[in-house]
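Below: the structure, in structure tokens.
Of the protein chains in this complex, one is absent; all others appear in place.
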Amino acid sequence: MDNQGLAMPVLNMAKAINAALHEEMERDPSVVVLGEDVGKRGGVFLVTEGLYERFGPSRVIDTPLSEGGIIGFAMGMAMAGLRPVAEIQFVDFIWLGADELINHLAKLRYRSGGNYAAPVVVRSPYGAGVKSGLYHSQSPEAHFAHALGLKVVVPSTPYDAKGLLKSAIRGNDPVVFLEPKLLYRAPREEVPEGDYTVPLGKARVVAEGDDVTVVTYGSMVHRAVEAAKRAKASVEVIDLRTLVPWDAETVLKSVKKTGRVLIVHEAPKFAGFGAEIAATVAEKAIDYLRAPIRRVAGPNVHQSPVAHDELYMPTVEKILAAVEELMGYD
Amino acid sequence: MIEFKFPDLGEGLVEGEVVKWHKREGDFVKEGEDLVDVMTEKATVTLPSPATGRIVKILAKEGEVVKVGQVLCIIEEAAPGAPVEAKAEARPEVRAMPAARRLAKELGLDLSKVAGTGPGGVITVEDVRRAAEAAKRETGAAEAKPAAPAPPAEERPAQPLREERIPVRGVRRAVAEKMKKSKSQIPHAYHVDEVDVTELVKLREKLKAYAGDVRLTYTPFFVKAAVAALKKYPLLNASFDEERGEIVVKKYFNIGVAVDTENGLVVVVVKDADSKSILEVARELQEKSARAREGKLSLDDVRDSTFTITNIGAIGGLWGLAVVNYPETAILATGRIVKRPRVYEGQVVPRDVMYVAVSFDHRVVDGGYVARFTNAFKELLESPDLLVLNL
Partner (left out) sequence: MEVEVGKEFPARYMVEAREPEVFTVLKPDGDVVEENYGVGYKPSWEELVSAYKYMVLGRALDKYALLYHRMGKVKSTYAPHEGHEAADVGTAMALRPEDWIAPYYRNLTLLLVRGVPLEVLWAKFMAKLGDPDKGRNLAVEWGGFRQWRLLSFGAPIGHHLIAAAGFAYGLRYRGGREVVAAYVGDGGTSTNGFYSSLIFSSVFSLPVAIFIYNNGYAISVPSSRQSKTKRLATRAAGFGVLGIAADGMDLLATLKAAKFAVEYARSNGPVLVELVTYRFGPHTTADDPQTKYRDRAEVEEAKSRDPVARLEKFLLRNGLLSEGEVKSIWQEAEERVKSAAKQAESLPDVPPEELYTDMFEEEVWITRD
């Protein structure tokens, strides 16, 4: 129990998301869940477990095998006043619904002159590190960010996952909610039972420091924190949590303090989201930089071949090496 | 009002020392009139006034080191007319991190004076801080401010002075930097040999009478012999371009000759020595040496040498290993000519001998090459009639 008398079960991210869905569906009858295998099976990662039994087939829908169908259908539902939470079983499959996602869901409010909104949450497991090859490992957040009309959220902890998903569901904008599958089962932490939200668009300073600012999100946050502990330098770690819109204010404040920036993400470096952060830092804080802006990211090959899955991901060592390199510019 | 900035005199010169102002604050000056003498690494240059008017403020004091582009004084123009602006500043390329640049600007520090210790020699924030501290200490020592910070640890007023501090300025400073640069950039190697100059001595004795009012020393002979030998061994008439990884072989022969002056060593340059006769070389050297001693050399007199000769032996000593005149590849040092017993045609007889020492850039050539060059040089001095073939 925490000091507010709220129960504080220890949950992993999958269970925390599950709790959010249960609570939101209970709270608001217009919230529905749809996707492949989300109903009777409870989802291939069991993230939607128990919803079907509790809320029934009209609210927890096992859809035909069509990602374009799922996203387009969800958009229509939302236009009619529902709040659909659509699951794409692996984000790698979202491309089958690219038109519905990028051309329509992202643009609906704008193209309708504000007359239509589509409060759809598209939630999907992403990321490598689980030896699942090129079609169960992608980290395509940069593509979604560039659609401009989608909010993009990437939690790194169970606590954040629950709170962010609630905010996403309650907002009236389409959200792509990317769940790092590497972190589904572990780590676990105390997650308050009951209602709370984590605001979109706000980063979290996970570790404070004076020498180097590490900006990261999702599966890389824990590695960055580990590196911060082991580094000789004083490292500040910022978990963005939301990519669109990202909390540039917090990041720039930190950069002005440390003068050294390291961006870490598992997605390939080239044209990745880190490039946007780097460009913004250069635009708005260049004369605070004591060292070049560095990115530690996945290699510029397809994410991620089974045999090289571990080689692919940025490791604590790689992050430490980069920190040291930046400290060479005293 | 116009700012008179220290103009870019070219040849990579970045700074100079203000030696003498010809005018004082408040004086009137005409455009083109001599205004201030500035001593650079190579020579002392007299800068003309860019405009006609009154000097309202002199910003660079005598003895102060100024950078190219720095404002020396401010002139209030008397007559209307386009002010003669100093040439566009040529700022040397300085690599510094953005925060370091900003800090330097805030502290009023010149980045080109800051040593960079970051990767690749880039200037870091700490480098700027260190430079700022050093500058503070320096100005603290040079200007006795009443509110000066605590005296440095070396000074202990209670004890009598055990050391004297001499500021390194002017030519001494220039020479010091040059020597350091040459030795740190060029891997020196040496070749020493003895030359039998008995025939040369006789020849010069004979020719003195035909030289007119030109004082004929041995140097012009050395110059011509060197040119002939360089033609056969051109790599010693070159420069090593580290950045591009190329050896730049010069097709022209500007022979530098070191001249000792009151203020220090100066190298005067005989341009295109290959096209000048020994007499012409002698005349030129005489004239330039005189001006060197008077401190009246122009930049042109001292720049662009491709190979240098220096006479070590004038005061004493057998031979000496000179420092290559950066960015050349070799320097030839000649020792004193003395009479010594030598074996000549089977007999021990007195001969005039002289040591030569060639210091060279081992990146460009190896010992064997230099030995062959020296042999060629030697040959011409030992049988000076061979010089006639090179006229």
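Letters are used for the chains, namely A and B, taken in the order the chains are written, and counting of residues starts over at 1 for each.
The criterion applied here is as follows: contacts are C-beta pairs under 8 Å (C-beta built on N, C-alpha and C of every residue); 3 or more make two chains touch, one makes a residue touch a chain.
No experiment lies behind these values; they were computed from the predicted model shown.
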* **Interface partners of the hidden chain - shown chains only, full complex considered** => A
* Asked: Of the listed residues A:Glu23, A:Glu36 or A:Glu100, which contacts the missing chain in the full complex?
  -> A:Glu100
* To do: Out of A:Pro9, A:Gly201 or A:Pro299, point to the residue that touches the absent chain in the complete complex.
  => A:Gly201
* Of A:Ala74, A:Val154 or A:Met327, which sits in contact with the chain we cannot see? -> A:Ala74
* Structure fact -> In the whole complex, of A:Leu148, A:Ala186 or A:Ala321, the residue touching the missing chain would be A:Leu148
* In subunit A, positions touching the absent partner -> 32, 58, 63-64, 66, 68-69, 72-82, 84, 96, 99-100, 103-104, 107-117, 148-149, 151, 171-173, 201, 244-246, 248, 280
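The rule is short, and it goes like this: only the chains that are shown with their structure count from here on.
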* Structure fact -> Note: in the complex, subunit A contacts subunit B through residues 259, 286-291, 328-330
* Where on subunit B is subunit A touching in the complex? -> 97-102, 117-119, 122, 124-126
